[in-house]
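The complex appears here minus one protein chain, its other protein chains still in place.
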Amino acid sequence: MSKTNPGRFFEDYRLGETIRHAVPRTVAEGERALYHALYPQRFALYSSDAFALECGLDGAPLDDLIVFHTVFGKTVPDVSLNAVANLGYAEGRFLKPVFAGDTLRSESEVIGLKQNSNGKSGVVWVRTTGYDQTDAPVLRYVRWVMVRKRDQSAPAPETVIPDLAPTVAAEELVVPEGLSFDGYDFDLAGERHRAADYEIGETIDHVDGVTIEEAEHMLATRLWQNTAKVHFDATHREDGKRLIYGGHVISLARALSFNGLANAQMIAAINAGAHANPCFAGDTVRAWSEVLDKAEVAPGIAALRLRLVATRGAAFALRGEDGKYLPDVMLDLDYWVLMPA
Amino acid sequence: MSKTNPGRFFEDYRLGETIRHAVPRTVAEGERALYHALYPQRFALYSSDAFALECGLDGAPLDDLIVFHTVFGKTVPDVSLNAVANLGYAEGRFLKPVFAGDTLRSESEVIGLKQNSNGKSGVVWVRTTGYDQTDAPVLRYVRWVMVRKRDQSAPAPETVIPDLAPTVAAEELVVPEGLSFDGYDFDLAGERHRAADYEIGETIDHVDGVTIEEAEHMLATRLWQNTAKVHFDATHREDGKRLIYGGHVISLARALSFNGLANAQMIAAINAGAHANPCFAGDTVRAWSEVLDKAEVAPGIAALRLRLVATRGAAFALRGEDGKYLPDVMLDLDYWVLMPA
Partner (left out) sequence: MSKTNPGRFFEDYRLGETIRHAVPRTVAEGERALYHALYPQRFALYSSDAFALECGLDGAPLDDLIVFHTVFGKTVPDVSLNAVANLGYAEGRFLKPVFAGDTLRSESEVIGLKQNSNGKSGVVWVRTTGYDQTDAPVLRYVRWVMVRKRDQSAPAPETVIPDLAPTVAAEELVVPEGLSFDGYDFDLAGERHRAADYEIGETIDHVDGVTIEEAEHMLATRLWQNTAKVHFDATHREDGKRLIYGGHVISLARALSFNGLANAQMIAAINAGAHANPCFAGDTVRAWSEVLDKAEVAPGIAALRLRLVATRGAAFALRGEDGKYLPDVMLDLDYWVLMPA
């Protein structure tokens, strides 16, 4: 029998089972430097130990999306090797900052199953948790993917569709222990705007664009130990293109959003996300945001709920008349950030 | 009003004002490793803790040009976002070695202003200082740039042109505390030549060439948090080319100069510098040096003043008969290094 991992097929998942994903990873200054070389990342809290100390933390945490990508990457061999599509995210919450030297591992619980009517595939919902070396959870989120069946005659499981919150409630956001924006230095952070300066419904064009190279997205995707072959093997697709990991686009758009949202320091939650269209090397990625909601979550600390859109096209264009995402739109992400109130 | 940073225009600068630049940055082993992957850097003092300890330091400092790029990068959003040209450098001095874990920030004082006769732009002189987390200055230099006016009818400021030294005097070079070349291991450093072996007027062809890729210069430029869009956005110029950050060429040429100047360990000062012609991906960069001056600055420690030229063409060719830089020349840098006397 072959010793290589064929990945799981739809009929291999059991409702309620927990999958311990392989290859724990210690993340450190090297990952941080690479992250800051791969994305135009400038949020001060993740850039400077001195700034983070002033904000009550024990130093600069590793970028929240380093944590997301690392936790996510571990799930790929068990969840998305035979996936046809990454359908959505929900109920994502960052539970504890991760610092250089911490070791991350991931577990996923199967919380939903629904075979498609064609009998060839099905949808799998997993709730994934990232843990550090003390077994403390650092990130938890739900993802659902469409997975092929190995054997179309395998019986369909009972359909269970989990009941997911449309957004994480503001009162469920975790404010990291010690975090305070009382002595916040807006000069060093880069902009003057606090949460009070943003209005619900306001949109921001982040202006800058970045043209993506093959080497960059592969370096990033490997760093997260995401092994899906579509990202690396130019012979895999008939058109010879390598599909860029959707998380690369998330990080790029989030970094670009600094210009207009420089004080949106920490990602607290991911409410929903769609990889609307594929992204390829040569694409020039731009980003725009929309303020969806606001809440005060601790003294002096506000949460802003934002829509972050990555696009090859014009700002503020999202869907066509048919209600579908425009072809230029690559990402539509709904998330909460923490910032000075 | 837009929340994004439009950059400063010529009429926004006031003589004597100090600009605190945004986004302090902790630099560590990750930045070092990336620097050594991006440039063929082999100076032993920055490569080996053991070698640096033998030279009286507390371990290998971060490469002096990591410090330069980081301090410089912070100034870009305030100084060069609307710059038409980077005109020159002067009076650059490295004041204190930076070690892994230090946090750098930058401030610039406006020391000169001169509106151009066309009324459309002007020259701004700034003296920029990089500080570490203890507020100790680590690098100070003067730079002047040509910046567009937002409003051509804005009144011209009083013309003030700062009085700048043509070169940093040898007695003003800072020798890092503890530095000693008494136990210097020339085998491990890579070459036998001490300062005494170089003659003023001597030229050295550094032989090797490096062909630049888009991914490399973008990784580097992002690492220094330099956000100028010409470096990243292939749709920005009509020819679809991304302009390579001039500092990338400085680092590349300096690293190539190891072959013939392996003992020119530390950069002590930048006297002057011209980015003579733009550099693009696909260019094969070569370097040559000329010894301009020598001085003994401490027992056993000499300073060598060097011209470093980066070129796509032949060594030792610099200017045409018209006195202008030849089209192949990309960089003409005048700097001081410290090395065994």
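Read from first to last, the chains carry the letters A and B; within each, the first residue is number 1.
Just so we're on the same page, a residue touches a chain if its C-beta (ideal position, glycine included) is under 8 Å from a C-beta of that chain, and two chains touch if they have at least 3 such contacts.
A quick note: this is a predicted structure, and the numbers were derived from the prediction, not measured.
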item: Candidate in contact with the missing chain, chosen from B:Glu11, B:Glu31, B:Glu107 or B:Asp332; value: B:Glu31
item: Option from A:Leu15, A:Leu53, A:Ala170 or A:Ala215 whose C-beta touches the chain left out; value: A:Ala215
item: Among B:Ser2, B:Thr134, B:Thr235 or B:Thr284, the residue in touch with the chain that has been omitted; value: B:Thr284
item: Where the unshown chain meets chain A, residue by residue; value: 2-5, 20, 22-26, 28-31, 33-34, 77, 100-101, 103, 105, 133, 213-215, 218-220, 222-223, 225, 227, 229, 232-236, 242
item: Residues belonging to chain B that touch the chain removed from view; value: 28-34, 36-42, 44, 47-51, 60, 187-191, 193, 197-198, 204-211, 213-216, 259-262, 282, 284
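What we mean here is this: only the chains that are shown with their structure count from here on.
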item: Chain A and chain B: spacing of chain centres that average the CA atoms, whole Å; value: 36
